[in-house]
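The structure that follows is given in the form of C-alpha cells.
Apart from one protein chain that is not included, each protein chain of the complex appears where it belongs.
All chains are identified by letter, namely A and B, in their written order; residue positions are counted from 1 within each chain.
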Amino acid sequence: MSYTVEEIANGLGLPFEGAGDIKISGVAEPAEADVDHIALAMKPDFLADLGNSKARVAMVAAGTDWQSFGLQAVLLASRPRFALSGLSAALDQGAEYPKGISQLADIHPEAEIDGDVSIGPFSVVARGARIGSGSVLGPQVYVGCGTVIGPDALIHAGVRIAHNVTIGARFVAQIGAAIGGDGFSFVTPEPSGVEVARQTLGKVGSDHEQVWARIHSLGGVTIGDDVEIGANSSIDRGTVRDTRIGSGTKLDSLVQVGHNVVTGANCLLCAQAGVAGSTILGRNVVIGGQAGVSDNVTIGDNVILTGATKALSKVPAGRVMMGYPAVAMETHMEIYKSSRRLPRLFREVASLQKAISKLAGTE
Amino acid sequence: MSYTVEEIANGLGLPFEGAGDIKISGVAEPAEADVDHIALAMKPDFLADLGNSKARVAMVAAGTDWQSFGLQAVLLASRPRFALSGLSAALDQGAEYPKGISQLADIHPEAEIDGDVSIGPFSVVARGARIGSGSVLGPQVYVGCGTVIGPDALIHAGVRIAHNVTIGARFVAQIGAAIGGDGFSFVTPEPSGVEVARQTLGKVGSDHEQVWARIHSLGGVTIGDDVEIGANSSIDRGTVRDTRIGSGTKLDSLVQVGHNVVTGANCLLCAQAGVAGSTILGRNVVIGGQAGVSDNVTIGDNVILTGATKALSKVPAGRVMMGYPAVAMETHMEIYKSSRRLPRLFREVASLQKAISKLAGTE
Partner (left out) sequence: MSYTVEEIANGLGLPFEGAGDIKISGVAEPAEADVDHIALAMKPDFLADLGNSKARVAMVAAGTDWQSFGLQAVLLASRPRFALSGLSAALDQGAEYPKGISQLADIHPEAEIDGDVSIGPFSVVARGARIGSGSVLGPQVYVGCGTVIGPDALIHAGVRIAHNVTIGARFVAQIGAAIGGDGFSFVTPEPSGVEVARQTLGKVGSDHEQVWARIHSLGGVTIGDDVEIGANSSIDRGTVRDTRIGSGTKLDSLVQVGHNVVTGANCLLCAQAGVAGSTILGRNVVIGGQAGVSDNVTIGDNVILTGATKALSKVPAGRVMMGYPAVAMETHMEIYKSSRRLPRLFREVASLQKAISKLAGTE
C-alpha cells in the first residue's frame, strides 16, 4: 500500500505543504523512519530527531518551521492524535487473512453467509447463524447457533461467540475474545453466607454447608454497532434478558462484563476492568485498567473511574472517581494526603497529651 | 421445548394456581414477556408491569393477589431465586452442539471415549485421554494426553485441558477456559530480590542481575464432581502433586488458580479473582470479583472475601473480610469512616495546638 502525500492529506482532510507527490508507505518515529515513511513529530520532543531522520515527509503541528529540518513536505495536524487515527487506518495492512471461505472451515448448511464474507480455516459457523456482508472471520473462530453478526465485522483468530448473540455493524473482536459464556449465577436452597453477610453488614458468615445450584442463562448478548472487544476478554450472557453492550463501546484485553449488564453508548473499558452482574453503565463511561464495579449498581453518564478504582455503589453522572472504595477524585487525594501525614499526627497528639498533663499538673 | 404449567410446577416441586394446562416455552420479565412465557414477578417491583404484560402465567411470591393482574395461572415461589434455578434448567436449550462425534475431530486411537459422547469439529483428544459417558465437547476443544474426564461433562467451544488432568462427574467449562498450564515457578541460582525483600520486609531490593530457571510442573490438576470453570479462566498444574479443586466449586470468568492450590468443596470464585500458588482454601469459601489471595496462606471454611479484597495472610474460618490488606469487614468500615473524617481531624489537632500554646502562654 502506498499513497502520495497529497492523497493522504485529502483523505484525512488535513492541509499539507511542500512536495505533494512523494509516495508514502508507512509511518515511524523520526529516528526510525525510512525514506518512504511519514515521520511523526507532532510532539515538540520529536522535532529534534527530524534533522537526522531519513524521512522526507513529516506530520507536524501547524506553524512548525519544517523547512529548517530538511524536509520536503509536511502534513499539518491541529489535533495530532486524531490525525494519527486517520493516517494509521490508511496505512494499516492488518492481519491479511486470506480472502474467501476456507475449504477447511465448517459452515452449517443452515447458516446464512452474506456476500463478500471471508472465513478462515478451522472456523465453525453453527446452524441458524448469520454473517453480514463484508465480514472477515479469521481462523479457528466459533459462531454459535442462531447468532447474528452485522456487516463488515472483523473477527480475529480464535474468537468464540456462543449461541443467540446479536451483533451490529462493524464489530471488531481481538484474538481469543469470548462472548456469551453462561452468567455466574448460583443459588442455595437456604439463604447463603453471602446473603446473610449482606443483610448483617458482615457480622455473621455462614457456618453451614452450601451446595450451589445453577440459574441457567436463558438470555443472550446484544451488541450495538461499532463495538470492539479486546483480546481474551469475556462477556457473559443474560439470565432472562440479554446482556447489552451499547453502540460505539470499546473493551480492552481481559475485560469481564457480567450477566445482565447494560452499558450505554461509547463507553471505554480498559484492560482487566470488570463489571459485575446486572450493573448498568450510562453513556460515555470510562472504566480504567483493573478498575471494577460491583453488581446491581448504576454508573451515570460520563463517569470516569480512574485505574484500579473499585466502585461499590451508585455513582452519579459526570463524576471522576478514584480509590477503593471509590470516592470523588478530590476527596481521594485529600484522604491520601492525610494518610501520608498520619504518623506525624500521632506524634503531635502524643505531645499534646504530654503538654496537657503538664498544664493540668501545674494548676 | 415446551411444558404445561402443571408439568413445570411438578418438576420444580412448587405449588401452582389457575389453568395448569397452559403451554410454556420460556421466561421473561413482565414487560418483555410473550403469551407463552412465564413472567417473572417474584420481586414486588415487577408486579406493576404484569397488568400490561402479554403473559398469561407468572411466577410470584406466595400470597400475591394474582387474579387482579389478569393472569390465568401462577407458580408460587417461596424462595424465588432457587425456584428460578429449576425453571431455567428446564427451559434452557443450551448451545445445541450437534450430536455424535464429528468427522472433523481428531481422536487418538488410544483415547477412550465412553458411550453417548459428542465431540465437535476441530477438537483434539490426545493419546490415553478418557471421556466419560454422556459428555459433550464443543468444537475446537483440546484434551491432553492421559487426561480423564468424568461422565456428563459439558465442555464448551475452545476449552483447553492439558495433559494429566483428572476431572469428576458433571464438569462444566465455559468457552476459552484453560486448565493445566504450567505453574509460575522460577528460581535464581542465588537468592533473588523477592527473597531478600521478604526476609528484610522490603528494606533491600536486589541490585544484581537475575536469570530465572523454571521449576517444571510435574503435577497435574485434580478436579472434583460438579465443578464449573468460567470463560477464559486459568488453573495451573502443580509442581510435584496436583493442584486440587474441590467438588461443587464454581469459578467465574477470567479467574486464576495458581499451582499447588487446594480449594475445598463448594467454593465460589467470582470474576477476575486470583489465588496464588500453594494457597489452601477451606470449604464453602467465597472470593468476590477481582479479589485475591497471596501465595502460601490458608483461608478457613466459610470465609467471604468481598469484591476487590486482597488477603495477604491467613484468615480464620467464618470471617467476612474486606480491604487491601484484608481486615474484618467491621474493622474496614470503621477505618474507612475514620479516613473520611481525617481532614477534619487535622484541623482539630491544629486548633488544639493553638489552644494549648495560648494556655501555656497565659500561665
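Things to note:
The rule we apply is simple: contacts are C-beta pairs under 8 Å (C-beta built on N, C-alpha and C of every residue); 3 or more make two chains touch, one makes a residue touch a chain.
Model, not experiment: these values are computed from the prediction.
The chain not shown here is touched by just one of B:Gly176, B:Gly224, B:Gly246 or B:Gly282, and that residue is B:Gly176. Contact with the chain not shown here comes from a single listed residue; of B:Val35, B:Ala48 or B:Val187, that residue is B:Val187.
Residue positions on subunit A in contact with the hidden chain: 26-29, 32, 40, 79, 81-82, 84-86, 88-89, 91-92, 94-96, 98, 102, 104, 120-122, 138-140, 156-158, 172, 174-176, 228, 230-232, 248, 250, 252-254, 265-266, 268, 270-272, 283-284, 286, 289-290, 302-304, 306-308, 318-320, 322-324, 328-330, 333, 336, 339-340, 342-343, 345-346, 349, 352-353, 356, 359-360, 363, in rising order. The set of subunit B residues touching the chain not shown comprises 106, 122, 124, 126-127, 140, 142, 144-145, 158, 160, 162-163, 176, 178, 180-182, 184, 186-190, 193-194, 197, 201-207, 209-218, 232-234, 236, 239-241, 254, 256, 258, 272, 274, 276, 290, 292, 294-295, 310, 312, 324-325, 327, 331, 334-335, 338-339, 341-342, 345, 348-349, 352, 355-356, 359, 362.
In the analysis below, only the chains that are shown with their structure count from here on.
Distance between chain centres (mean CA atoms), subunit A to subunit B: 23 Å.
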